[in-house]
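Complex shown without one protein chain; remaining protein chains in place.
The chains carry the letters A, B and C, assigned in the order they are written, with residues numbered from 1 in each.
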Amino acid sequence: MDFTLGSADTEWRDRVRAFMDEKVRPRVADYEAQQRDGERWKVLPVVEDLKTQARAEGLWNLFMPPSHGATPVDASFTFDGPGLSNLQYAVCAEEMGRILWASEAFNCSAPDTGNMEVINRYGTREQKDEWLKPLMDGEIRSAFLMTEPDVASSDATNIQCRIEKRGNGYVVNGRKWWSSGAGDPRAKVAILMGKTDPGAEKHKQQSMLLMPLDAPGVTIERHLPVFGYDDAPHGHMEIRLDNVELPGSAMLLGEGRGFEIAQGRLGPGRIHHCMRTIGAAEEALDLMVKRLMSRTAFGKTIAEQGVWEERVANARIDIEMTRLLCLKAADMMDRAGNKAAQGEIAMIKVAAPLMALKVIDDAIQAHGAAGVSADTGLAHAYASIRTLRLADGPDEVHRRAIARLEYKKHR
Amino acid sequence: MDFTLGSADTEWRDRVRAFMDEKVRPRVADYEAQQRDGERWKVLPVVEDLKTQARAEGLWNLFMPPSHGATPVDASFTFDGPGLSNLQYAVCAEEMGRILWASEAFNCSAPDTGNMEVINRYGTREQKDEWLKPLMDGEIRSAFLMTEPDVASSDATNIQCRIEKRGNGYVVNGRKWWSSGAGDPRAKVAILMGKTDPGAEKHKQQSMLLMPLDAPGVTIERHLPVFGYDDAPHGHMEIRLDNVELPGSAMLLGEGRGFEIAQGRLGPGRIHHCMRTIGAAEEALDLMVKRLMSRTAFGKTIAEQGVWEERVANARIDIEMTRLLCLKAADMMDRAGNKAAQGEIAMIKVAAPLMALKVIDDAIQAHGAAGVSADTGLAHAYASIRTLRLADGPDEVHRRAIARLEYKKHR
Amino acid sequence: MDFTLGSADTEWRDRVRAFMDEKVRPRVADYEAQQRDGERWKVLPVVEDLKTQARAEGLWNLFMPPSHGATPVDASFTFDGPGLSNLQYAVCAEEMGRILWASEAFNCSAPDTGNMEVINRYGTREQKDEWLKPLMDGEIRSAFLMTEPDVASSDATNIQCRIEKRGNGYVVNGRKWWSSGAGDPRAKVAILMGKTDPGAEKHKQQSMLLMPLDAPGVTIERHLPVFGYDDAPHGHMEIRLDNVELPGSAMLLGEGRGFEIAQGRLGPGRIHHCMRTIGAAEEALDLMVKRLMSRTAFGKTIAEQGVWEERVANARIDIEMTRLLCLKAADMMDRAGNKAAQGEIAMIKVAAPLMALKVIDDAIQAHGAAGVSADTGLAHAYASIRTLRLADGPDEVHRRAIARLEYKKHR
Partner (left out) sequence: MDFTLGSADTEWRDRVRAFMDEKVRPRVADYEAQQRDGERWKVLPVVEDLKTQARAEGLWNLFMPPSHGATPVDASFTFDGPGLSNLQYAVCAEEMGRILWASEAFNCSAPDTGNMEVINRYGTREQKDEWLKPLMDGEIRSAFLMTEPDVASSDATNIQCRIEKRGNGYVVNGRKWWSSGAGDPRAKVAILMGKTDPGAEKHKQQSMLLMPLDAPGVTIERHLPVFGYDDAPHGHMEIRLDNVELPGSAMLLGEGRGFEIAQGRLGPGRIHHCMRTIGAAEEALDLMVKRLMSRTAFGKTIAEQGVWEERVANARIDIEMTRLLCLKAADMMDRAGNKAAQGEIAMIKVAAPLMALKVIDDAIQAHGAAGVSADTGLAHAYASIRTLRLADGPDEVHRRAIARLEYKKHR
């Protein structure tokens, strides 16, 4: 056991950190200006520019794990990225997470990362050529169509979207929402989860399809704001699917294997979110401390007032503990595989957003009214991270899974 | 001691409740549509329409307490409203608070209520004719310019806005922000706090002026969003004051008496916010329970799952306790005056927002992703109430005041 | 609605408060010395002395409500106490609760109070003559034998103690524990809950018997400490019942009516505990503030350090809110009856101990190591109140009941 980050672990992180400080952070104002002005669902030049620079430096597709935890379905074209371990990626993702939109500059943003992993592992050569390649090149973006508005999606067997076999192909009908990233004009493809066989056993009813977002019958009905933020141009969309016809080649892995893919997909994706969340908490703590040290009330700096010493200390303690759990989960995935780490993955999925929300909320309080405005980024970070207590399964479902692992030890 | 609301207490509440259910709630969709479409800083017809109806029913200016706790400076024109006690108003305000924007329909919304109280109590006959009358008639609206961007406003002695005597009048220079309501085209006047004599003793340096918002030198620089909400057309504005010239008659009460007014102003205003906050928590609990009962996961309704029973029970307990504290504070103000109730006012100022944020956050969690969107109103309620932990003094300042009252008992 | 305690409400409280300050508090050292020296399960002269004085002053059996909420089974001898309402008693009980053992001086201590109410309401004239009279006179004490060691007693249908009919009488076999007060040599009688008919419908299987504690077959096997306290001479006992023979006249109300009695018994008893708990919290806050003001660290009193201002303020807020909920529950019992108040009773049962434990824990922290010792009484108060989250049903069961009342409103 060794708690020191070795040089192999820090090399990539330091490069990402430097890029963040030197290239991304100075462009935050540009990003906000470009986002604010004119049409909201558009490509932001600042991001495209940063992507070019990051790719040129080799800071590109860092997320893609070397082995994917399994042999890909079609090995004739696979992509390994620059070969970072999950742990090495974790410390990079934390740096990216300090600025809400920064991960896209490295082609490391959700939901593309998870989608690319899925296609890399479960896709045919044809599927990879069509969708994986442009995704890896950062030319297109993608969406993941899982959650539905009319059912408790925490129980994935509730999914109602219907995929019917017709001839060699499929016809899709249903309604999805919280399809994040589908607002982006570059979003060209979605991975869609639906039911092919409602009569099959519970975990064999679902399948996943690759669906072009411009297929006839796909209608983006509206965008869903998060605490007032539209998160344009990324966005969270509600999408109606009316008799969308797809060829047989759109099927991933095989009919009835949707659950199997979903489980493989979510593990690393959950960890990526958590890593970034820890970075967001560090950023909030930085902002909080700077603010506390710069303002005076009742004759001394606010930093010196005992109640703030307590909150700063608790923030530091909670960040440290959460980071360690996150890195441990990443390290277990590296050494023992995603399945062995399932308990740790569920734990960090619960722990990281709760920790960050507390730290950010305290940072808001430390800033007074500035904290809830757009001037600090804190309120937006709060809103975004609040969704992580719901996305990929609510806390309650993960806690139940953790408890049941615990019960198993005593059976 | 008697915990039963008597018929005098419930009569007004029941009328407000009926108006909310029959007139306001059915117009929520209209409000949202009118707010969404076109220009954001405009008068919404739906609100004007509801104001006319509420006034016709006598549900108008309910907030104005019968006695104002003191003899007014000029008694030749004063307004007593329909004469509700603070307690009677409290249970009305709770009903209004169930819908974020509803209190305006009753001409009972901040910051107008506090401003009207101030002018009624401290204004001259001339000031009342010019500003109080149209405010009471709902023809104009107003702003309160206290908080400043560059200092810790939690310590009011930090205020930097400069009011200089020039001839018979004053010249104002400074910068204010979080001037809520100043975005509304009907906002015509502001009460402004600034320093007339930086050399005076600490609590005699400040004065309050009545300032027309169209006075030369008043520039609304930008609106400040709360989380992602602009709260248009109300808005929270940042305002620059460059050599704004005001006549001597703009002074309220007298030079150096700004603190004295501020203390009188904030008591009831804090309570009004708290009352509405409790209504917002009740609304959230209603939504939460309905949702839990309507969705099924893992074979039973979510309502039956133990962790949700626990949260619903805690919400009910916390709402009940907070409401009782709020009503007690109101009752003390009625019977013993605002000063006697200062401890209770500070307590409910701390307790009510914290309670409501917890209940609303749980309600969000119960709704899944719908909770953070605009579909339920929960996220917007959360954002609005989050500001109440900062407005009119942050929690920390009120807790300090409460602790010091406690220490005094043992001295 | 009126939050002012009237003179009728405060008269009894002020008398109890004066007795506590002048008679009980000066004897705390005597109590501790008498308790410490020699045999532990003995009568303490200091308590007998205080009882004589309290009775002489009419501060005796204050708990007994005027109407018991129902017509007694045998009205030929009933006892109404001095006629305090539940609310009037509540404020008295709070005063008694400041010192852990003080309520006994007023013949107002558990489990006697609940037992006396039961016999008064459900007992025959004969049962009253035999047991109620000496209990009301403070000559004997009693126990309540409900909880069992081998089952989850939170679900009362789990009770296993067997009551079998034999001839005109009954034979009892089983094991009970947490029979509080059974350690006292004056404890002469117990109310025992057991199953008379395991085949009957779920809530008709149980009956309650009056059982002399010196009946053959009753064996006190051991005392159960609470944390490290034996609570002698009161004690919490584990009792074995081997073929205990009781006459038919021992039956209360009738076979199969145990649940009915239990429900009537627990309401007021729960409230009594809560009232005393609030007094214990007030006492802890007093001690905390005095300590904080008297000790200096790092150049100023600990009271002035911000983190303690926060805790003191939170303690004050939480005590105020909890007291109001408790008084409301008492007032509802007075005005609308125990059944109408069942939600409020459950709420305060959950809220009061949790609140007090937090306040006491902070008070312990404020005292440093002195807080966990016997020097302040805080650790003992913590231990005693910790049991109230379990006694008369654990928090979880009450929260479930509260949630279900909430769900009912939406059905």
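The rule is short, and it goes like this: a contact is a pair of C-beta atoms (placed from the backbone, for glycine too) under 8 Å apart; a residue touches a chain by one contact, two chains touch by 3 or more.
All of these numbers come straight from a predicted model, not from anything done at the bench.
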item	value
For the chain not depicted, the shown chains it touches	A, B, C
Contact partner of the left-out chain, one of A:87, A:252 or A:372	A:87
Touching residue (missing chain; options C:153, C:322 or C:338)	C:153
Given A:253, A:303, A:366 or A:379, the one touching the chain that is not displayed	A:303
Residues from chain C at the interface with the omitted partner, ascending	147, 149, 151-155, 158, 177-178, 224-230, 236, 295-298, 302, 305, 307, 364-365, 368-375, 379-380, 382-383, 386-387, 389-391, 394-396, 399
Residues of chain B (touch criterion as defined above) contacting the omitted chain	305-310
Residues of chain A in contact with the chain not shown	1-6, 9, 87, 285-286, 289-290, 293, 303, 306, 308-310, 312-314, 316-317, 320-322, 324-325, 327-328, 331-332, 335, 343-344, 347, 350-351, 396, 398-407, 409-411
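In this section, only the chains that are shown with their structure count from here on.
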item	value
Inter-chain centre distance, chain B versus chain C - centres from mean C-alpha coordinates, in Å	43
Computed distance of Cα centres, chain B from chain A, in Å	38
Overlap residues in chain B, where contacts from two or more other chains coincide	396, 399
